[in-house]
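Notes follow the structure.
The complex appears here minus one protein chain, its other protein chains still in place.
By letter and in written order, the chains are A, B and C; residue numbering begins at 1 in each of them.
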Amino acid sequence: MHHQDIAVDVVVDIYTRILRIRRFEEEVARLFRQGQLPGFVHLYIGEEAVAAGVCAALTDEDTIISTHRGHGHVIAKGGDIKRMMAELFGKSTGYCKGKGGSMHIADFDIGMLGAIGIVGGGIPIAVGAGLSAWYTNSDRVSVCFFGDGAANEGSFHESLNLASALTLPVVFVCENNQYGEFTPAAKAMNIEHIADRAVGYGIPGVVANGVDALEMYRVASAAVRRARGGGGPTLIEAKTHRRGSHAEGEEAFLGGQTYRDEAETAAAQAKDPLLLLHTYVGENNILPQNQLEALDAQITIAVQEAVDAARNSPEPAVETVFEDLWL
Amino acid sequence: MHHQDIAVDVVVDIYTRILRIRRFEEEVARLFRQGQLPGFVHLYIGEEAVAAGVCAALTDEDTIISTHRGHGHVIAKGGDIKRMMAELFGKSTGYCKGKGGSMHIADFDIGMLGAIGIVGGGIPIAVGAGLSAWYTNSDRVSVCFFGDGAANEGSFHESLNLASALTLPVVFVCENNQYGEFTPAAKAMNIEHIADRAVGYGIPGVVANGVDALEMYRVASAAVRRARGGGGPTLIEAKTHRRGSHAEGEEAFLGGQTYRDEAETAAAQAKDPLLLLHTYVGENNILPQNQLEALDAQITIAVQEAVDAARNSPEPAVETVFEDLWL
Amino acid sequence: MPRKTYVAAIQEALAEEMRRDPRVFLIGEDVRIGVFPSTRGLHAEFGDKRVIDTPISELAVAGAGIGAAVTGLRPIVDLMFGTFLYLAFDQIANQAGAMRYMYGGQTKAPLVFMVQNGAGSSAGHHHSQAVHQFFMNMPQIKVILPSTPYDGKGLLKSAIRDDNPVLFLHSLALGGKRGDVPADEYLIPIGAADIKRAGNDVTICAVGPTVYTALSAAKTLAARGVEAEVIDLRSLSPWDKATVLESVAKTGRFVAVDESFPVCSAASEWCATVAEAAFHHLRAPVQRVANKDVPMPFSPVLEKAVLPSVADVIEAVNKTLV
Partner (left out) sequence: MPRKTYVAAIQEALAEEMRRDPRVFLIGEDVRIGVFPSTRGLHAEFGDKRVIDTPISELAVAGAGIGAAVTGLRPIVDLMFGTFLYLAFDQIANQAGAMRYMYGGQTKAPLVFMVQNGAGSSAGHHHSQAVHQFFMNMPQIKVILPSTPYDGKGLLKSAIRDDNPVLFLHSLALGGKRGDVPADEYLIPIGAADIKRAGNDVTICAVGPTVYTALSAAKTLAARGVEAEVIDLRSLSPWDKATVLESVAKTGRFVAVDESFPVCSAASEWCATVAEAAFHHLRAPVQRVANKDVPMPFSPVLEKAVLPSVADVIEAVNKTLV
């Protein structure tokens, strides 16, 4: 990795975002195994470089839209892990007062416009956020995260074309983790690079190493700059890997069926965005080892505090079923 | 045009298909102006080379799917103009017993699987017809006609990708007549050639002169051969022009608003597929003038007979409202 | 009072609200030229930015409206025909109606979806379906279907000012109808029915085009001495149960007239509600008049046979009188 031009504080910032996602989700995995979390949980472990690199290229005013696999995006955009954890527990203190859950976390105050459980469902909404920036002559940029599987939904096509036709400030970030559930991307589409679909909309398409957070930062910064400058949308394809299951609890659920061979899984494990950036940070003397450890300890404590707080929070009152309705 | 390699009987066949479409629709235009046809009518005049060239490359077993602008496709595939005309009148003797109308004509006996009034709505169905050929190891090919506007629908994207992922024998024919209703294609998308979208699906994309029926025949033949041989789908973009309105009666309806300038309209009028092929047929001595005239007279009579028959046909009986339901 | 067409009243509502609030804009396929005349003339006044033509991409356009709404604008998304909402169904059901609730009240989605609803122009099944019942079922989508120019203008203005997603349905069949439209500004509250004809013998509930069917039937019935009360619901979600139940308390008879497929229809909902809440007032079984339960045929003769007719309404009323 040759990223000496990226300022030290940016690197530290990105590293911190990745670490926070990782420690949060490792805890979520434990909690899920222990049967403490209701519903479905999809982890982002292995893909953190994408959210961290991209969100580091954004201002607080810029907005993002996320997917069923959304924890990483919320944290990378600056979300509060306490309110996130409480939401995963379905507690009244959660971001959505227990109404959203893992697949539907939002924080409008930090420009996190929501995770969407419908594959591809967030892409048009991100175009709308871009439309709104354009309409108000704001220099806000709208970023949309979605998967390789989502790139086969009609919403992907319509949205990229619409954003291009209206020259809207939208950055489309396709997280190609090689799978949609149990189906390899290679079986679901007959092309190597999803970024090549950009040709069909007359916008730039960029393939990026989604394991390398600093490369993601660089590529995203360029796309954001272009969008802010009125140049319209960009499609970024981040090649990445999910290290674990599609959804937690999958092994038991699949009853012994497998869909990835061991070599592939091992290769994916080897490409760890946290490890990669950790090495970079060490080799380039960006933070001394003790500060790295302190950071990790601090995050680990924060996650534990979030868990404790969530556990001790009240369930939502039944009457709240009738709140948050029509204004 | 250099099409000396295309056999004379094929040229005559294609010419006949074009002429039949033209004379049929000229009559339809007259009838609509006279207030004799209910509902909406979208004419294909100016685009006949596409349907005629493509359908001439098909066998009777091959299937097609059409659009709201479907008369040309039905006739080119060998449809019966009597039953078509009766359907346009909404009569019981029509193809659909008056239940379909101009936008919903089908003739399953000749592999015309239906016109679809929903823009892009036929594309997935054509993929299914291809799936069915593949499933039964038949060498049937499925052809889908749709417009430039339809190429911006999600169904276009999902269908081309699905057909490609499963390597199905489908030929996608995009009739780029430069407009979707009153919106120029150039405003609805940021690319010059819709055929370039093929890159996104890993299939061939071909730009063809949609005014030149023999070129359409040649390009379609290659795509059909490829599909039949197990090579999977092709996207053909036929550059063409509609000579008239989006829908008949438009001028009055638009109350003086225009959306094409006169130069453009004139240029479109100049590119007449019938005239072009007529000239070719004459220059290459394919049919003598008197036979051409006889053909025209014969078609004109057939169209008149169709009109007379339609006029004299009974309205559908009210009870037929409850027919053609669940089997 | 000036007399205006239904379409002109809609145009006026759009123009006035766009003048009033710079956050309001119109987006959809060919809204500049106006596939339906209701959006005509707006581009000339408001320009490219506020009258936005889009590609034919219903799902993305609907979603873009939602995204714009949750980031502070007030879009009017014109999707042309009711059936085209089927392509945007996910964005409306899963997102527009649910976002506020799903995210615990963090956001709001003040936008209007606008389409033509129902049949009547021999356009065949793909352009002739009534869709209001689907959106009545979805929580947190308001649904409106005015029958007169006056109601159309007042309700559309309320819809645009509403902080929630509203589906504004209009009817091509009514486009040319004329009626009084005050020159001064007025609003009609969403959720308030209007009694279009008073009567003591039977309550007929209708909406949009069926209001006229009901009124015609009422006229014929009056000649026979049967005085029907015709309630124009105007709003379908929320709908004005109180007015309907009060009327039934008086008449003891109820007929629902609704242009739509009959099963799980608005008429089913009205009848179920009346049967639940006004049972002890009912002197005869409630009656539904809706489309015949078949797809919509093209032929004018067949289309007419499928739609609710004046004769159907009279027959239904007769059944309540035995």
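As a convention for this text, a contact is a pair of C-beta atoms (placed from the backbone, for glycine too) under 8 Å apart; a residue touches a chain by one contact, two chains touch by 3 or more.
As the structure is a prediction and not an experimental result, all values here were calculated from the model.
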Q.
Going by the stated contact criterion, tell me the shown chains that border the hidden chain.
A. A, B, C
**Q.** Identified contact with the non-displayed chain, of C:Thr39, C:Thr54 or C:Thr83
**A.** C:Thr83
Q) Looking at B:Gly94, B:Pro169 or B:Gly232, which residue reaches the missing chain? A) B:Gly94
Q.
Which candidate, A:Arg20, A:Arg69, A:Lys82 or A:Lys99, sits in contact with the chain we can't see?
A. A:Lys99
Q | Contact with the hidden chain (one of A:Thr183, A:Ser221, A:Thr265 or A:Gln298) | A | A:Thr183
(Q) I need the residue numbers on subunit C that touch the omitted chain, in ascending order. (A) 59, 83, 86-87, 89-90, 93-94, 97-98, 101-102, 124-126, 129, 133-134, 136-140, 237, 260-261, 263-269, 271-272, 274-277, 279-280, 282, 284-288, 293-295, 297
Q.
Take the complete complex as the reference. Which residues in subunit B touch the chain that isn't displayed?
A. 63, 65, 94-100, 104, 106-108, 113-114, 116-118, 121, 123-133, 135-136, 142, 154-155, 158-159, 161-162, 165-166, 323-327
Q) What is the set of subunit A residues that contact the non-displayed chain in the whole complex? A) 38-40, 90-91, 96, 98-104, 116-121, 149-150, 152-154, 180-183, 187-189, 254-255, 257, 259, 315-316, 318, 320-322, 325
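Here, only the chains that are shown with their structure count from here on.
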Q.
Quick check for the class: compute each chain's Cα centroid; which one is farthest from the centroid of subunit A?
A. B
Q: Averaged over CA atoms, how far is the centre of subunit B from the centre of subunit C? Could you give it in whole Å?
A: 36
Q: Note the residues in subunit C that touch 2 or more other chains, in rising order.
A: 54-55, 57-60
Q) Which subunit A residues reach two or more other chains? A) 154-155, 158, 161, 165
